[in-house]
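All protein chains but one are shown at their positions in the complex.
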Amino acid sequence: MNRTLQRLVTYGFVFIGAVASIFPLYYMVVGSFQLKTDSAFSGLIPRPGNLGLTNYREVNKAISLLPSLGNSAVFTLGTVVLTIVIGLPAGYALARLRFPGKGAVAGGLILVLVLPFQVLMIPLYILVVRDYGLADNFVGMILPFAVNATAVLIFRQFFVALPDELFDAAHIDGAGELRTLMLVAAPLTKPAIITASVITFIGPWNEFLWPFLITKKHSMQPLAVSLGEYVSTNAATATNPYGVILAGACVLAVPVIALFLVAQRHFTSAALGSGVKE
Amino acid sequence: MSRAPRGGPRSKTLIGLYLVAPYAAYLVIVYAVPVIQGVRISMLDYVYAAPGADVPQPFIGLKNYRSALSDPQLRRSFLNILEFLAINVPLTVVLGLTLAAVLAKLTRMKTFFRSAFFVPYVTASIAVIGVWYFLFSQSGLINHVMGGWAPNPSWLVNSKLAMVVIALEVTWKQLGFYVLLYLAGVLLIPGSLYEAASIDGAGVVRQFRAITVPAVRNVTILVTTLALIVGANLFTEPYLLTNGGGPNGASMSPALLIYQNGVEQGKPGIGAAIGILLTLFVLLVAGAGRGVQWLFQRGEDRGPRRAADRGPGAASGRGRTADGGQGATA
Partner (left out) sequence: MANKRTFTAAVAALACTALLTAATGCSSGGGGGGKAKSGPIKIWYSNNAQEVSWGKATVAAWNQAHPDQQVTGEEIPAGTSSEEVITAAIAAGNAPCLVFNGSPSAVSGWVKQGGLVPLNDFADGASYTEARSGASVAAEYKSSDGKYYQLPWKSNPVMIFYNKDMFKAAGLDPDHPALSTYSDFLDAAQKLTASGGAQYAIAPAPTNEFFQNWFDFYPLYIAESGGKALVENNKATFDDAAGKAVADFWAQIYAKNLAPKEKYNGDAFADKKAAMAIVGPWAISVYGSKVNWGAVPVPTSTGMSADQIHTFADSKTVSLFSACKNRQTAWDYLKFATSQDNDGALLTTTGQMPLRTDLPTVYASYFSAHPEYTLFAQQAARTVDVPNVANGVTMWQDFRNGYLKSVVFGQQSTADWLHAAAGTVGSDIAK
């Protein structure tokens, strides 16, 4: 009886939260199918007469969706891969090893997080374009995002949280630090790696300003940029400007939500079980 | 020091350097130069000169800082950030952890619920802002429901409420991300801990307070730090939701002022000075919250020492694994 009540309260709580969270998606999806924007409350309930694919057709006509998605994929996956390859070992070293300059690296990491992009943007742009010569180049596009600082922080925090005993055991077994990292630590932080990848993915996926600045060739623009440009200039001439914007937002959101659905399957509480239980 | 000294401290140092070197190099190549450049710019009467153009950029010391600080809008913007943090941080921590703890235990519709909270975080700002506008505008849903109780002036143009609405919006938008962080932390807690506590007769609430909260202390530090950083970088919401930091600067943010000065008005010196001040402000706030300490320490102080003590006789001996701390000795 107590159990049932508990479960009821629990599900009630998450259900209300979930509804509040899903509302914008609902609003976005409904709005994207509306032929005419209905900003009144009644507009929340889709009316069959006012629904259609016009907004999507207009977006598709204005932007070549597939190549844009391809550019987004290169930009985003490049960032995720580099974040894991470079950021994971760095997070591990910051969490569990001592070496000279550690404070400087940790301080640099925090500074990168703290500094508003508005401060960095123009010096960074000049550096990447003028000094490194990377305009209209995927390397230049990826560079500022390449190692996501939040992800490094996440790695560090989760390596810190792992019990010492694990590492001691590995060391006694004769594993070096690198093998310890690869064989012991990394698999255990699977939820952290997935979290970090998802977080890293979202940044470049939705980013407008930087890829927009760095690419002058339209054939190189990621979807967020093509959409953003379309919205800022031509959407006003569409039959339903706000609906077109929402349709664009939907196209942009779908891959991320799909990715999350896939990723969250790998969240299991058993991750640590085998390693520590005994 | 419980780490095994295999290979001696020297090789360990080397390994640390090897592992961190690519990241350090990255920081230098991509960030250090522009950051130092930013500091330099903040002390110059700087112009984004074209290559080869002969443009004088005299050193003017702290003049940019003085003119930035003499702007009442800037002082207001820092107070706004404090107000934002006072609402956002407690809400984020409480809701984020509670939801994560609950989500970790769900057996039905796990995928649905876990994904649901994540939706606002991935949704493009323009759509999210549209939704909040729909809720909080003068003729919005909230005022509609409140009828005669609706605030006057309305939420977004009310100097006392604009920042509150923004803080709620950001909390709500970011929550999914923090839930995700907490969830990853909560899932690292061995189930055996809860089983033991449960056998000892601890209820759900006690288990939560005695096991979950201390075990994810590291995540909480991370979440608090990230929330502080998000607050300091606040830009889109005041720009789009409250008419550009309105009304009368009641929701003005330092990042928006940086954009106005450094980019729009072609005064990069002042923009950079605000950026440096903002960075100092964040470090100050973080320092005040003891957040900086963990940065420079490795793990010595990280676990909650007395997780087991506070628990209802929880898991003597077994408790140590929850937090990786040295509280309980093996």
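All chains are identified by letter, namely A and B, in their written order; residue positions are counted from 1 within each chain.
In this section, a contact is a pair of C-beta atoms (placed from the backbone, for glycine too) under 8 Å apart; a residue touches a chain by one contact, two chains touch by 3 or more.
Given the structure is predicted, the values throughout are model-derived calculations rather than measurements.
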Per the touch definition above, residue among A:16, A:53, A:104 or A:139 touching the missing chain: A:104
Contact partner of the left-out chain, one of B:18, B:133 or B:208: B:133
On chain A, residues whose C-beta touches the chain left out of the figure: 37, 39, 100-104, 106-108, 121-122, 125-127, 129-131, 135, 212-213, 216-218, 229, 232-234, 236-237, 239, 241-242
Interface with the undisplayed chain - residues on chain B: 28, 32-33, 36-37, 40, 47-55, 73, 129-130, 133-134, 137-139, 153-154, 156-157, 240, 243-249, 260, 263-267, 296
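Throughout what follows, only the chains that are shown with their structure count from here on.
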Computed distance of Cα centres, chain B from chain A, in Å: 16
Touch list for chain B against partner chain A, complex: 2-4, 6-7, 9, 12-17, 19-20, 22-24, 26-27, 29-35, 37-38, 41, 48, 51, 95, 98-99, 102-106, 108, 111-128, 130-131, 134, 141, 144, 172, 175-177, 180-181, 183-192, 204, 218-219, 221-222, 225-226, 229, 232-233, 235, 254-255, 258-259, 262-263, 268, 271-272, 275, 278-279, 282-283, 295-296, 298-299, 302, 320-321, 323-324, 326, 330
Complex contact set, residues of chain A against chain B: 6, 10-11, 13-15, 17-18, 20-25, 27-28, 31, 39, 41, 85-87, 89-90, 92-124, 126-127, 130, 143-144, 146-147, 150, 152-154, 157-158, 160-165, 167-168, 171-172, 174, 176-178, 181, 188, 191-192, 194-195, 198-199, 202, 206, 224, 231, 242, 245-246, 248-249, 252-253, 256-257, 260-261, 264-265, 267-269, 271-273, 276-277
